[in-house]
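This view holds just a subset of the chains, kept in their places.
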């Protein structure tokens, strides 16, 4: 997945503990400890699948820690890869092993898969809409608290790119910084002189005037905030050859094509991760 | 908030660490360590607010751990209470204190508030639709991994009720358990004899036939899965005086009134928490 | 064991760290790193064995983390199962492998096994005394802090049943709640309207008068606190067909038969877990 | 308490989490969030009190994390000090503050206090029995897993002394080490040459012959294991002026005086901590 797998395991473990707590009372009462079964994860709607390895991690952890019987295992076999465009009825993965472990992990695994696939699906739709323009679709820091690496991974699966991962790995000077620092020029200069080696300086601009200031201050990239396509276009032209450009604010399926056609380099979309529609999936025991 | 505050603090701390990591490079370069400011959290759309105490916890943690200056504080004053129905422009909270800490906490606090308010808003809408029927709207375990206590709290703020918190605090015998246990009767009997003192036995039924079996097995509550309003009505009548009833599966704003009017006791809605539309909020430095 | 094995491993790990800290100085000085041996865990007194899987977990953890040599292993073979009624001299388990790891885990493993077997032994004795009555023996929350899941597991091994696991998975309205809530009626009503789906309402009653109030309030179960057998009998009759009954308070081997013969459904016994007599066991290197 | 308070807080926090989990459902439904009360912890039996500061820590943590209302506090005022010999009816502490927090902490606080006071009470009884002899009563590593620092503190409160805290802070060469090392002489020599600066070498001896070997090997202290008073006496005389002596194994109230009168320096008693009878205490809301 090209993510920190140790962090994925921690996230999975917390999710399982949250759901299982002191134990799965229903299964412990109704499922024999030695019971094994075969189950499938099935798509109930159309969309782009993301998170299969996370689901596999869930069942491994469930078997390791919550199964009724020591040494219980769940064998998880993905039938497709992340990025697969599924249709209703497609089998995404097959599981065989401890019934108790499969049922203990079911809801948690689906919660991850449905959210991540929902993000990938939406991203893929937006990426498709602007493919002809060369504009990159990027995410934001508007992710579900605690799930950022998974949310951002799902954006990549959907064909999007990642903006910074957090406050620590990029400089983005926003309106509030500018106000407190006493203007774009001062803020950019301060950032340029002290930024750790290897980081660009990006500045938010809400008007053509601010774009000009940012260019004068020699920002590496300019975030064009909530501009109309016309203004955006003007800004993009101003920046050509001098700074990279990013459009941001109120981007939706309705307006993204116009935005992309202004020539901006990237378009950031908060809704990719802050307003996710889960993809409908289910797990069924088949024998 | 009537939730485990220790757990809230842990969730908040992890969310901050995820975002801030080794430090907020932009603020550390552009904001003087001693800078203080006044800021507001403002509604940009209409909805039911939930999570103000979580936001307060974020800023307290940010001031305590990520502020540029030791001993920095952020004073967070909620201007409304959770459950408040906000309109565009309403000021939800005022913050005064360390600018660096306010900016360090901004995105994380909004991520919590926007998700929780989104959940409360949707719940309130559904609760309003069925108010005349006496049916309770309840949530499910389809929550964002790691955020269950907050998701479920937001449901309560919106006027909904909580189903079980996890696999540990209630018995719910679903189709998979029934299959493996060898029938509803066997499953219910096993559960009744071994359940920890104080737990009811709820059983999922997908047909009138299964409802009858569940009643014979003396289940305390029956989950009526994905039934048409007509079948649902019949099932509810069968159960009257013998078991509580819960409607579940594919519930939406379009069909919830009809479902509620069948007389079911509770209606569980996964989309309350698995497909959240974030409420639009922003934080602005005002001086 | 049908317990959360992840939690068992955490408990075991903390216990080992507490005992071994920066290392086992004696073994590291006197036992060659490559030394292997065969050892046995032997009963030194008569009782019901519980906790063999916990002991296995101890030695696995000891081998994995505290052994003198990387890759050292301890092979733990239980010779009996939990629930076995042991006599002096019975071999309960055989161990082969790293001498350093076996000695590092010895005391911790025995501390678990001796406590858990002590609990199972006492429970079995009480369960035996009331077998003719149908009354269930249940535990309480009076467990050793941090060891509740093991204490409660040991009760089940001894033939007892579990009361709630904590404050989170059942409603039990006690005298202090009643006082603050303003009476049994108010407290039960509040609990009935808000309890998470699937939980019964149990109420403590210290007199016949309170039993009547609890029945009127339609409590699901009534805890009959510290009543004489005569009063208990009266209370049980009042409740018949209307609520389940639990006898509690000052239960001992001397009075438990009389209590059980009143017809109460369950008898809760704090001493099962708060005043444990460790079963005498030892570990011996045999070659 | 002269113990690692950070560790005490961790132990307390785990115990509270184990009991409260996702929340105290009963109190949250029946106790108004703003309710405050006054309560007392009262002795229901005679004994030596230990653990008041642990109880205070429990209520502070409960108020901080599980109270219904943010900022809730519990004021805990001990009325006696650890080591106090209580009689039935004595008020040991008074609490005022959040009712929800007091009830959330009640059982956990009592679980600590009752166990620790039980240990102190038993220790005090044994110490009293041998006071005329000069023999010290010491504990062992047979403590409840995870509670060693509290168990050992309670022994000190009862007038006993502590043996080593774990495998890391003292050398004690037991029968198993001797066997593997190839005799007492070899084991002691190895230990003497490599022990970290500041540690004595103690050796277990089960016979007069072994005592002699240990003396020849110049052990600093000799553990006389399971010897009859007559043999013990002989061993003590042999060791006089050459090594300290410790009697161990099967020590009880019936034989401890005889053992002490042999002149041994210390007597170690596993039952002090492995077979604890909880002291009967209760918490009552008084207004």
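Think of it as A, B, C and D in the order they're written, each chain with its own count starting at 1.
By our rule, contacts are C-beta pairs under 8 Å (C-beta built on N, C-alpha and C of every residue); 3 or more make two chains touch, one makes a residue touch a chain.
Computed from a predicted model, the values in this text were never measured in an experiment.
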{"item": "Given 4 visible subunits, total identical subunits the whole complex contains", "value": "6"}
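Here, only the chains that are shown with their structure count from here on.
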{"item": "Turning angle required so that subunit A lies on subunit C, C-alpha fit (0 to 180°, nearest 5)", "value": "120"}
{"item": "Copies subunit A and subunit B touch via same or different residues, half shared test", "value": "same"}
{"item": "CA centroid of subunit A to CA centroid of subunit B, Å", "value": "21"}
{"item": "For subunit B paired with subunit C, centre-to-centre distance based on mean C-alpha positions, whole Å", "value": "34"}
{"item": "Averaged-CA centre spacing for the pair subunit D and subunit A, given as whole angstrom", "value": "52"}
{"item": "Shared-contact residues (touching 2 or more other chains) in subunit C", "value": "149, 165-166, 168-172, 194, 196, 199"}
{"item": "Contacting residues of subunit D [partner subunit C, same complex]", "value": "11-12, 14-15, 18-32, 35, 37, 99, 103-104, 106-108, 110-112, 114-115, 118, 141-149, 165-174, 176-177, 179-181, 186-187, 190-191, 194-196, 199, 271, 274-278, 284-285"}
{"item": "Subunit B partner contacts - residues on subunit D that touch it in the complex", "value": "13, 17, 20-23, 28, 33, 64-68, 70"}
{"item": "Residues on subunit B engaged by subunit D in the complex (per definition of touch)", "value": "1-7, 9, 53, 149, 165-166, 168-169"}
